[in-house]
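As structure tokens, the structure follows; a few thoughts come after it.
Every protein chain but one is kept in place in this view of the complex.
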Amino acid sequence: MTAPLGPTDAEGAINEAAKRYSNWGRWGEDDVLGTLNFLDEAKRREGAALVRRGASFSLSQRFDMNGPQKGWRRRTNPVHTMLATGTDAALGSQGFPHGIGGADDVIAMPLQCSTQWDGLGHIFDHGKAWNGRDAAKTVTSDGDLVTGIEHMAPYVAGRGVLLDVGRVIGDERGELPDGFAITEEHLTATAEAHGVAVGRGDIVVVRTGRLARSRREGWGDYAGGDSPGLSFTTAGWLHTSEIAAIATDTWGFEVRPNEFEGAFQPLHQVVIPNMGLLIGEMWDPDALADDCAHDGVYEFWLTAAPLPITGAVGSPVNPVAVK
Amino acid sequence: MTAPLGPTDAEGAINEAAKRYSNWGRWGEDDVLGTLNFLDEAKRREGAALVRRGASFSLSQRFDMNGPQKGWRRRTNPVHTMLATGTDAALGSQGFPHGIGGADDVIAMPLQCSTQWDGLGHIFDHGKAWNGRDAAKTVTSDGDLVTGIEHMAPYVAGRGVLLDVGRVIGDERGELPDGFAITEEHLTATAEAHGVAVGRGDIVVVRTGRLARSRREGWGDYAGGDSPGLSFTTAGWLHTSEIAAIATDTWGFEVRPNEFEGAFQPLHQVVIPNMGLLIGEMWDPDALADDCAHDGVYEFWLTAAPLPITGAVGSPVNPVAVK
Amino acid sequence: MTAPLGPTDAEGAINEAAKRYSNWGRWGEDDVLGTLNFLDEAKRREGAALVRRGASFSLSQRFDMNGPQKGWRRRTNPVHTMLATGTDAALGSQGFPHGIGGADDVIAMPLQCSTQWDGLGHIFDHGKAWNGRDAAKTVTSDGDLVTGIEHMAPYVAGRGVLLDVGRVIGDERGELPDGFAITEEHLTATAEAHGVAVGRGDIVVVRTGRLARSRREGWGDYAGGDSPGLSFTTAGWLHTSEIAAIATDTWGFEVRPNEFEGAFQPLHQVVIPNMGLLIGEMWDPDALADDCAHDGVYEFWLTAAPLPITGAVGSPVNPVAVK
Partner (left out) sequence: MTAPLGPTDAEGAINEAAKRYSNWGRWGEDDVLGTLNFLDEAKRREGAALVRRGASFSLSQRFDMNGPQKGWRRRTNPVHTMLATGTDAALGSQGFPHGIGGADDVIAMPLQCSTQWDGLGHIFDHGKAWNGRDAAKTVTSDGDLVTGIEHMAPYVAGRGVLLDVGRVIGDERGELPDGFAITEEHLTATAEAHGVAVGRGDIVVVRTGRLARSRREGWGDYAGGDSPGLSFTTAGWLHTSEIAAIATDTWGFEVRPNEFEGAFQPLHQVVIPNMGLLIGEMWDPDALADDCAHDGVYEFWLTAAPLPITGAVGSPVNPVAVK
């Protein structure tokens, strides 16, 4: 476990990283895609060429009441209810002719409740949203009026890379402990162990083993509690690598407790509003990771299409990897 | 516009088609995937090879209050609300340290409100669900206990084919009128005009132009009203072709009014519970269709991953096509 | 129909009324009840003495999908769904012992969708909430942090008075036309015709007949459209009379279109944030009104208890009158 970055000037360190790794203006002042701009057509051709066997994997957790949410920040688990059922249909009281019956359903859920993308309007830095916009005018109670996740709908498909840090760096179960801060060195060592390169436009999936632990031990504080995750110090790597997006099997992407005392998600503060990085959380890479460990291939075609919910600052997603 | 099939023995015709085109037992008595079984790894390799340019397209309508739903069957448009906003963050009252602020959101929506898959538990025939199961024990108020859409989560990625029947058969705008029943002949002629073949394991997207018309004229009765769509008589083609799935740009897939007087969605009754066919509705193929008309290529890689909502009989989806 | 107040200085007129009829500070700077302070224990004793027959009446519309909402301002009709049903119970699959079965349900609804109270945090005037508070710090996306409707939970019970303006001033059906501005003179004439006095601490229910018309003709634009209602000029009477609350059978309490060209709900702007008046909308006084017309008694005991939804700026309510 990496030592905390200390009680030193947290806000100064955050501000410095925010400035150093900013992509404001890089794609014009009207940009609504952030680092997703790195994922271009060439990258998609490269990704599609990775489909060798045709095997497909979902990287999504389930959406139901048996999830990890406990109500923190009014985040509940999804409530799925039926408008009509087969039980009704079998009873013959639905009023349809000729023996047809139907079932319909409804869901109510926070967009950050299970496997998700954080939209660019999800985090602000000193009142500024992505690309230097005024947060107050960007995300109101009418939603994200500028960078809503609907703008990303066509684009999140390309080359995926799994970095199974849990298996390479972690314990015999392939798991990292809570509070473990994954550094650039860990990421690089993992990629080397896998024999895979990470570069511009990639969608990187980092497996910490945190979800596997919850699957074994129960949710506990999986959502909102302590966790392994990316170190604040990876901000530079996240910027320099020019990846399009990154996702983890944890609720909050970065290590918890945070490395600065008294800070709250400082890496989010740097990478979402300043870098414009697309972040995925609560992904389930475990089936894919088993396959990768078996065949030694850690790159694949990945489609992780957010629902185009107008003005949303996040979206549930079922990422599908194909090898 | 095709003539109605008449007031003759509708229930008899439905029952005969249901029996003739049944796939019950074809994939074992425990099957939960239906025709998605046709989409195998070889088909995925074939589909991935269609990525030539790397251009990607979303085939999803937006999810928001400006949708077509009017409350029929308690189907509303999605209600998206914010748990926290940039306006709050800018005010500095969120209680987070060091200048970080955040926005979160919530959605409540019917799973059949916008671009969607119908799950296998969505329709019943005389009290029977897919594979001959008792509807009463398959879909209760706890959801679809057997064939919930979560089972399909990893698999809906393969070769997609667009059949732009609107452009080939329709008017100068590329649109078919309400009540137009698309027959096997129309489908075949369209495929021939496109120079594309449809076969086992494909995901077929049929464009009628109905959505384009609503975009021009306003929603009107787009959701639940009259519409072009597949003729009841295509049941045989849907069965013989062994496609994995089919989707349209209309609310209800089949032609409305239905061809039998007094019937309600008879093609659904045949193809979902009996054939096990995966049906998509309210897709938006228009941007893709423009591109296909331009380059003459009507086949592509398609990922249309349902959210794994446990026990759901449908799912919102953002289908992404890559050419 | 009263003539519009004209295109003259609307904002000036609103500001003047806001200042003249302000109750800011009247009940101390911590006040969260506004004019509900007028409803004291003596008034409740007076109200209880009005229970002569023991007949009770609900003044609430139903809460269901067949309501008037069409989605304006994301106001939908309530969506009520079942978590368990008698159909399931009868099937015997609920897993309970000894023959017990159960049904449970869920609702999703805007708090302003049907019969309701407007809380004190519902309307602001130039960034100010009730009692001169900063609106930005009073009602955030966490809700009304100060004047949430939960504070009123114990108090809304007292003497009710029905002013059936529709019957006294309106057409043979007892209905006023859309755009009809009810003035102080109309209110006074109605009270005189009824032989009832209105005074300090009363809860006044004004019947326009607008709901009765919708019941006959269909909802049309009942929610959000044109309507009879209180004239802007009644602000003085509302202030001087020292009533505790007032409710109407219309969606918006005041006359629509508003009397100032280009204004939006100017009477709300005066009476909620400045006067602190509790306003009810979409009430259904018709059954009670019929009874009052029959026995000539227009005063009664009235309980109209909002649900104590923490931080809410409104609440559904089932007002119950007893005569």
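Think of it as A, B and C in the order they're written, each chain with its own count starting at 1.
Criterion: contacts are C-beta pairs under 8 Å (C-beta built on N, C-alpha and C of every residue); 3 or more make two chains touch, one makes a residue touch a chain.
Given the structure is predicted, the values throughout are model-derived calculations rather than measurements.
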Options C:A191, C:V255 or C:V320, residue touching the unrepresented chain: C:V320
Touch with the omitted chain, as defined above, among A:T8, A:S93 or A:T188: A:S93
Residue, one of A:K19, A:R74 or A:R215, that touches the chain absent here: A:R74
Touch residues of chain B, complete complex, unshown partner: 79, 81-83, 85, 87-88, 91, 106, 108, 141
Chain not shown, touching residues in chain C: 10-11, 14-15, 40-45, 47-49, 51-58, 60-64, 66, 73-75, 78, 80-87, 89-92, 96-112, 121-127, 129, 134-144, 150, 153-157, 260, 262-266, 268-269, 287, 301, 303, 305-314, 316-320, 322
Residue ranges of chain A at the interface with the undisplayed chain: 65, 71, 74, 76-77, 79-85, 87-88, 91, 93, 108, 136-137, 140-142
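Operating definition for what follows: only the chains that are shown with their structure count from here on.
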Centroid spacing, where centroids are CA-atom means, of chain A and chain C in whole angstrom: 45
Centroid spacing, where centroids are CA-atom means, of chain A and chain B in whole angstrom: 27
Residues of chain A touching at least two other chains: 81-83, 85, 87, 91, 106, 108, 141
